[in-house]
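Complex shown without one protein chain; remaining protein chains in place.
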Amino acid sequence: MSTSLPDYGALGYKEIIATLDGSVVTVVINRAKYRNTFGGVLDKELINVFQLCDRDDRVRVVILTAEHTAPAYCSGADLTNGWNLLWLEESEKEGEHAHRDSGGQVSLAIMNCRKITIAAINGHAAGVGMTALQLPFDFRFVWAGARLTFPFVRRGIAPEGHSKASYLMLSGAVVSPDSKHISDLYHEIIPTREAVYPTAKAFAEELAANTSQVAVAYTKGLLQHPGDSIEENHLLDSRAIKLLGSSADGHEGVQSFKERRLPKFTGTLSKDSSPWFPWWKRVDVSHYKTKL
Amino acid sequence: MSTSLPDYGALGYKEIIATLDGSVVTVVINRAKYRNTFGGVLDKELINVFQLCDRDDRVRVVILTAEHTAPAYCSGADLTNGWNLLWLEESEKEGEHAHRDSGGQVSLAIMNCRKITIAAINGHAAGVGMTALQLPFDFRFVWAGARLTFPFVRRGIAPEGHSKASYLMLSGAVVSPDSKHISDLYHEIIPTREAVYPTAKAFAEELAANTSQVAVAYTKGLLQHPGDSIEENHLLDSRAIKLLGSSADGHEGVQSFKERRLPKFTGTLSKDSSPWFPWWKRVDVSHYKTKL
Partner (left out) sequence: MSTSLPDYGALGYKEIIATLDGSVVTVVINRAKYRNTFGGVLDKELINVFQLCDRDDRVRVVILTAEHTAPAYCSGADLTNGWNLLWLEESEKEGEHAHRDSGGQVSLAIMNCRKITIAAINGHAAGVGMTALQLPFDFRFVWAGARLTFPFVRRGIAPEGHSKASYLMLSGAVVSPDSKHISDLYHEIIPTREAVYPTAKAFAEELAANTSQVAVAYTKGLLQHPGDSIEENHLLDSRAIKLLGSSADGHEGVQSFKERRLPKFTGTLSKDSSPWFPWWKRVDVSHYKTKL
């Protein structure tokens, strides 16, 4: 998988800027002149970069952020030409059931990335800037002054975005991060816009240095894809523990603990993950014929 | 469906008072002389009015409340003759599995109502006054002085009511709305009893004026009936977005946004909803022979 290592700065992205620093990739939304709306090729580039980070063994954490001087973190869908209802030409011929929302496609790419993902929300956010660009992340750091809204029902449309989203979606209200209706979503609320990304970066670096890549991937799997019963959970986590406990990273975890030092984990998803992982069915629904 | 429009004031209800004002229906529990217990024909009248509101295109929001001078919002089941264990005579002959709890029947009618539902809890609440008359609503406004309790295990019985209910059900404790064990349930906690309904009404009117009836119904569907996986969610919300984005309400949502004005949504569930909606199986379990 990692035979040809991508040079993130040289991938020719137009609407994002991606940089690898140590084992942390930072992705900056680069559409400030369009108020960082979700439009153009932003969707395709985000899908691409999260898929690359998923496969690149050098990467342990991915941060999505914006310029803190931009008008917004993401001000929602680009409505210049109305709702973006074209995904593939073939899907149009197939019928309405073959439509794939581009926000949902981005969400899936982020959720399927086996590395730790962090959103550093250093500006206002609306619509898909709340759903696809926040909800699928493992951790969210936010500017205290951000105005946040899921305005879908006030625009005659329904949200994409994956469950657990609160009934804020039904009211379309504008709230602050410290609102009781949304504060649980955020790992940390930060007073100034310019401090959001550095805080997230420091958090990312500490995690990148001291966590096992394979243990993180398995733990994300257990959190996102638990079994259908407590017994099935038990069979899944027992197997994960057996595999990891017998691995080099599992031994290093014990050894560093006994020697009271920080761990040095060398395991990677390419060489140290069992064929059993992922244990759930991963369906590529981007093709217009895919049905479940 | 909406060929004959109901005159809510002339439906002959005995234990509720229903009024249509603009596109907001207010339902007042009218059993103050019985401490607003859940008894008599209250269950059947509540089921009836929520089913009517579901079908009546004029209605966008339904509020349930009580007189703020009543002894309680709802003080629980009427225990004069013990637990209400008779639903239909036929079900008695069929056996215990054919029993249908009346609180559960009311809950289903509220949850199946495709309009925005609000509970304005301006007094104390216990038992079924917590479960059926609060949990199924989209938004709950509550008086700060309300005493709230799920006393089931202290009365030798189990709760009806649909999941997500906290372990307050296991202790049967009496709590205030600002208790950490229950405060998340409430959209707003209001200092005085008399202000609860006006606050809920103002909230309802703003939503009624500025949200799309069809978008609300689809969004409620996505929140209550998500898919079994993130891929299935994506297929569902993509289709909802395609349908709504191509509709008159979808266009008006974009247009009003561009013109920086409030929207005027004209779409209704009778004429503008796709046969695809609802996408989940709706089972009428009120018949005693119905099995799943």
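A and B label the chains in the order they appear, each numbered from 1.
Definition applied: contacts are C-beta pairs under 8 Å (C-beta built on N, C-alpha and C of every residue); 3 or more make two chains touch, one makes a residue touch a chain.
These numbers were taken from a predicted model, which means no experiment stands behind them.
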item: Given A:55, A:68, A:147 or A:187, the one touching the chain that is not displayed; value: A:187
item: Contacting the left-out chain in the complete assembly, out of A:88, A:222 or A:283; value: A:222
item: Hidden-chain contact residue, picked from the options B:35, B:58 or B:155; value: B:155
item: Option touching the unshown chain, where A:20, A:77, A:240 or A:269 are the choices; value: A:240
item: Touch with the omitted chain, as defined above, among B:108, B:230 or B:269; value: B:108
item: Where the unshown chain meets chain A, residue by residue; value: 116, 138-139, 183-184, 187, 207, 210-212, 214-216, 218-220, 222-223, 226-227, 229-235, 237-254, 257-258, 263, 265, 267
item: Interface residues of chain B (partner: the chain not displayed); value: 79, 82-83, 85, 87, 96-97, 99-101, 104-105, 107-108, 111, 152-163, 165, 167, 169-172, 180-181, 224, 280-281, 283, 285, 291-292
